[in-house]
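For this view, one protein chain was removed and the others were kept in their places.
Chain naming follows the written order as A and B, and within any one chain the residues start at number 1.
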Amino acid sequence: MKRSYKKISIATSSATAIVMALAGCGTTSPAQSQTNSSGQASAGAASLKTVDGLPLPSYNGKATLTWWAWVPNAQREVDIFEKYYPNIKVHLVDAGAGATEYQKFSTVIQAGSGIPDVVMLEFDVMPEYIATGALQDISPWVSQLKSRFTPWTWNQVSVGNHVYGIPEDTGPMGLFYQSSLFSKYHLAVPTTWNQFAQEAIQFHKLDPSKYYSYFSNNDGQWMFGLLWQAGCVPFQGSGNNWKVDIDTPKAVQVFSMWQKLVKAGAVQSIAAGSPEWQKNINAGLYATAIGSAWYDSEILVPYDHNLSSHKWRAAFIPEWSPGDTMDGDWGGSVQAVTKASKYPEAAAIFAAFINAAPAELAHDVAPAKDGGGGLFPAATAGFDIPSFKQPNPALDNQPANVDVFEKESPRVNTKFQWSPWSSYVFNELQTEIGKAFAGKESVQQALANVQQAVVNYARSQGYNVTT
Amino acid sequence: MSSIERATTAPSRVVEEGRGQWAFVKHFITVIVMLFLVVVAVYFLIPVVWLLIASTKTQTQLQSTGIFSLPAHLELFQNVRLLFSYSNGVFGRWFVNSIIYSGSVAILTCAVSSMAGYALAKFDFRGQNVLFYIILASMMIPGTVATIPLFVIEQPLHLVNTYLGVILPLIVSPFGVYFLRIYIRDVVPNEMLEAAKVDGAPERTVFWRIVVPVIRPAIVTLLLISFIGTWNNFFLPLVLLHNQSLYPLPVGVDVLLSLIATPAADQSMPIYQLVITASLLSILPMIIGFILFRKQIVTGLTQGSVKL
Partner (left out) sequence: MQLPGASQKTEKEVNSMKMSYARRSHVVSAGLFLAPFMLLFVAFLLAPLIYAFYTSLFIERFGQPIFVGFRNYVNAFQDAAFWSSIVNVIKYAVIQGVIMIVLSLILALVLDTRYAKLKSLFRLVYFLPYAVPGVFASIMWGFLYSKPLDPLLQAVHFDPLSSGALLYSIINIATWEWAGYNMTLYSAALTGVSSDLYEAAIVDGCNEFQLAWHIKLPLLRPTILMTVILSFIGSMQLFNEPFLLSALTPISQTFTPNMDIYAMAFNLTNLPYAATLAVLLGAITILISAVVMVAARLVGRARRQSEEDTVTTGEAVAA
């Protein structure tokens, strides 16, 4: 999944869609003659046929769909799909990536025209768009596919039995390190955060011209990934009722460690994506990076032109207690169907096919520079694709997907939820942590401020918030 | 010689000596003043000069060479070619769009504002002053307040994401009406209008044949201000448009800029080069236009302000 670092994040307004759906108002559409009025998923209602090994509704009408996505080489996915469903034409539009696309999406939704049928969204904005009623419940056509996806991903696109999108890719987190530097200075790959911190200080003494790692001070999504990996569950709830608990001792511990390392000069606090950061990546200034399964294809390949001398490799993410196996997710996307779509069934079929059909998965997981999607698939069948298992030339020929990320994927904490106000939360967290790292306040105070701001905003917008 | 110099040149021996000293002081001050002016000029030119130089470099050269050093091989034409190959030459489209928006808004604003100004200046009707003050007051409203509800209002009118949707709101220029009303009131003699009406000329002929030629300088002023203002406008098209092929230059180049922070799968598109070259090509026409039409522009702008 392509990442965007222009970090204006998305907030969500969950509530009513869920409330209304649960109350039985349902999300029916004219084309949906086969759902019962309570909107319950009825997989058997749509007559299924097997398409490339997938049980999908047979679709005999004609449809033209508009698809907003920023996946590399997405047109290929369209071409493959249209071979299997020649009666469905798909028009791919590059409406920008991440926040840029979301802003456009918000614009067209509010304007009521120009809304795409299928739209690429990240997991952290799903609660917002589900709640604003922008997305279509596609469970009548796709709920039979649930078992084919990594469980936590299906959770994050569903509310109860209602499904609002098909998970596309995920980003289980891991540690990336320059093995060339590690062998040069005889460093061991850290398995706990304690080791990470100690080694960071050590390394900085050994080579003051470099940093042991960097802290993305402009990426709230990444910061929450760190909390996710630490076992934090800052948001719980659905509909109008949420529990917000951001400033926990664990969260304080996580950011305090990073603060200490930044202060000691061992870790650089920097805006990921900025010109300076790009230059530093290329110069190999960071001995390690906390990344995720797509880090090599989204970051290393585009920005580091000296991969062969840096020799990056991937490893398991450090743990807070020795012996723990807890991971978080950073990034990952969904293909969602919009409420405004005139062809919701066709759109649902398309979204499901491109993310679960073996013919598509082979393309999806192939590296981007080979013309593929460069994705770490949410559909577990993707793990069996040969190209997925290949040694990764960007990572010194390590088969990182098999070695590291396929193993990390099931360790991602399934309890973690995103809030309906992600944009607001990210902005607050980035601002406050920035202040804390600049020495203007303690980490404890920073997180308390974020907690209060988020609770106030949510309550002002009519949510029932408990802490 | 300036009046000061004339006044201070008086013949006398004391003054002869004083003149020598005075001349020295005068030259000294002149040097200081010129130095100051040159430094300020450098300040205003630095970014443009840097842009010119940077657009001759490739991505790697940008990061490795000094900001004012030209590379051995000027890559300017390659950069330009690269820019126009991006996304099927959408840059050219943005350029044309800017011209369409700015030209249409400039012409239509003048037409609409001069008619309204004429009505307020030369016609007598109830509520005329109230209307004028309402228009005046609306000048104080920050334009961006209305922008976001504007695109919601444009939806039933099917104007969202269209050329007209951006052009029509920009024609509304309370300043233009205010400015032309004052100008017409001061410059167009009532007698001329009376004479024409007595001769039986219909109102529109009076307006077109008599008023307009007389107020031409003011119209030129308003044309220029509207054109430049629309050319520079970023927020309105940003909010109202989401189709890349409708973007004017500022919004289009912002799209390129935001690619900087997005890893591009296609490595043949070095974003810095694109942004820099795009910026250069975007500002060159206006700068050249300014240099060529400097007199008209300055006269136009200053006439406007003097009348105010």
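Assorted remarks:
Quick note on the criterion: contacts are C-beta pairs under 8 Å (C-beta built on N, C-alpha and C of every residue); 3 or more make two chains touch, one makes a residue touch a chain.
Everything numeric here is computed off the predicted structure, so don't read it as measured data.
The omitted chain makes contact with just one of the residues B:Ala23, B:Leu37 or B:Val96: B:Leu37.
The residue touching the chain not shown here, chosen from B:Ile99, B:Val112, B:Val187 or B:Val214, is B:Val112. Contact with the omitted chain, checked across B:Val177, B:Ala196, B:Leu222 or B:Leu241, is made by B:Val177. When the whole complex is considered, the residue among B:Thr56, B:Asn79, B:Ser104 or B:Ser282 that touches the unshown chain is B:Ser282.
Contact between chain B and the absent chain runs through residues 2-5, 7-8, 26, 29-30, 33-34, 36-37, 40-41, 43-48, 50-51, 54, 62-63, 66-67, 111-113, 115-116, 118-120, 123-125, 131, 135, 138, 140-150, 152-153, 168-169, 171-172, 174, 177, 203, 207, 228, 231-232, 234-235, 239, 249-250, 253-254, 257-258, 260-261, 272, 275-276, 279, 282-283, 286-287, 289-291, 294, 298, 301-303, 305-306, 308. In the full complex, the hidden chain is touched by chain A at residues 6-13, 15-17, 19-20, 99, 102-103, 106-107, 109-110, 128-129, 131-134, 217-218, 271, 274-276, 278-279, 421, 423-424, 427-428, 430-431, 434, 438, 453, 456-457, 460-462.
The rule we apply is simple: only the chains that are shown with their structure count from here on.
Here the CA centre of chain A is 43 Å from the CA centre of chain B.
On the chain B side of its complex with chain A, the touching residues are 63, 151-152, 154-155, 158, 160-161, 239, 242-243, 255, 258, 260-267, 272. For chain A in complex with chain B, the touching residues are 2-6, 70, 72-73, 95-98, 100, 104, 107-108, 110-114, 273-275, 279, 298-299, 302-303, 368-369, 374.
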